[in-house]
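Only a single protein chain was left out; the remaining protein chains are all shown in position.
Moving on, here comes subunit A:
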């Protein structure tokens, strides 16, 4: 079914907004509990080896300390869990910062003091923490984290490159990056008999429930996970990390007591995932007319020795442009460091930097305008799947952006515009992100005509329940609008409830999939409800549904597209780099809530700017940990770094993606943004920077 939009497409303020600005919307740590206990961990100070002794006597003796857990005293977990979830289960140390003991005390200060008093002795073993593409430990994984094959070759790309009229070969590097949402990872856990109740900063209450049930050998029904409000995640709160398991483990040792643990900012650099560093060898071959004949994108990247995570870096190059021959490969360095995880546009964000800079370099080598080069290589059908597109409006994005950015007046000569001591240039890059639908979200619609929610004899209200997560993207508003349109009532008649496993299973706020997956489930439940009860239901009438499969999934390739335009200024003396202007034009299906959508696009572009100029987790391989582990050291763009930033989206009617016609917008804003800035920096200065972040020393 396809919905007729009334609420969708209309700007809707966040329904939870007033509570948030008053500080009344409870985040995980603020969940009230009687006499809570506080956890503070002891972390490994070595990257690899064994704990040989732990002396907890001084900590035990401290007033207010309730418990000190070590691998010797901690309750046992199930064996069938992720390697990094096995907290306090053995003396092995596989990464710096790993939990080796935990203190619970009546105040957070006492817990922290006691943790400092725990004395740990280690037998250190040799470790490897540097990403080295000549390492003999590199291996070829089977699949990317998305499940797609790690390597994919079509035709004979080497022969095509050898025969190409023009070739570009370059190596691009992207650094390890950390998500660092404002709200740190937080768990508030209590065991009520054999039930575990957790308030958690998570993008996926169901995934957290699944991980905890697995770790403790419980049925999923015996675990409740609650997260109505989450202060950002960017992917780091998608998977479950050791901190959550540790808190539940410690709580198990103090039954009936609530245990609270919020990570410090420094701990956020150790244990809750990161975007792995990549080294990308890209080669493009083209005929004299600028038609691609070959694309190769060969990647070497970081992972963890204890648990594989293969960033799908080169996947971007499989579907973006038509080329006769293509090769994409991934090689992984298993390092003695924490486990990487999804970070906003995993794969597309780093991969588009290499691929879209290479396109700019090819445009320069050919003497063709970079927008025109992309237009010439627009595919007829999706090069990866061989399917027609449900809709693809990349060219329209490029053309509209060119018009707004005054591209036609651009002198393509690098280093040709000096204004008040700053070299200025402009650059462009393309973006894409797949339409992702996760199965298994359960939605329920219930009529309320009486009681607190209903209004007696008047029009019915509808309670809509789904264990979706709002990490700031605007699910509270978007799902309310979808439910209103699906039930054909005004938004005022919808009472949405999300963020609680009491509502069943749901897929995560991740992969730009939330609106698609949850919205399709809500739409299906609403349709069933109306089929069964019509528009005048009785109090308590209810219907439910689980996310249906997309009947068009095998017929069409489905992606959102976008075009980034950036102006860069580089100080002629000092090399300081600024981005006075950015424009993003997107074609992402129907925009459900223009108000929050603009923020999502802007946020993605800002994060892309931040990746382009600032973000780099400095992993000191001698010690095996990130040394710039706070907000003074790990730079994220400040307001002063963000100049004029404009967002526009094209009207796009796509009946195939889902009932809402929406494509997902959480990630596409970051894809290609760094490449547009790097391309603009080259245009400004003539200096091609192929390694992120782009800092002033490149121009000195």
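Quick note on the criterion: a residue touches a chain if its C-beta (ideal position, glycine included) is under 8 Å from a C-beta of that chain, and two chains touch if they have at least 3 such contacts; residues count from 1.
Quick note on the criterion: contacts and distances are computed from a predicted model.
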item	value
Omitted chain (choose from "Nitric oxide reductase", "PadR family transcriptional regulator", "RNA polymerase, sigma subunit, ECF family" or "FAD binding domain-containing protein") - UniProt protein name	"FAD binding domain-containing protein"
Contacting the left-out chain in the complete assembly, out of A:305, A:614 or A:663	A:614
Touching the absent chain when the full complex is considered, from A:112, A:154, A:173 or A:530	A:112
Touching residues (missing chain, whole complex) on subunit A	45, 96, 109, 112-113, 116, 264, 266, 418, 421, 571-576, 578, 613-614, 618, 620-623, 625, 627-630, 632-633, 635, 637-641, 695-697, 700
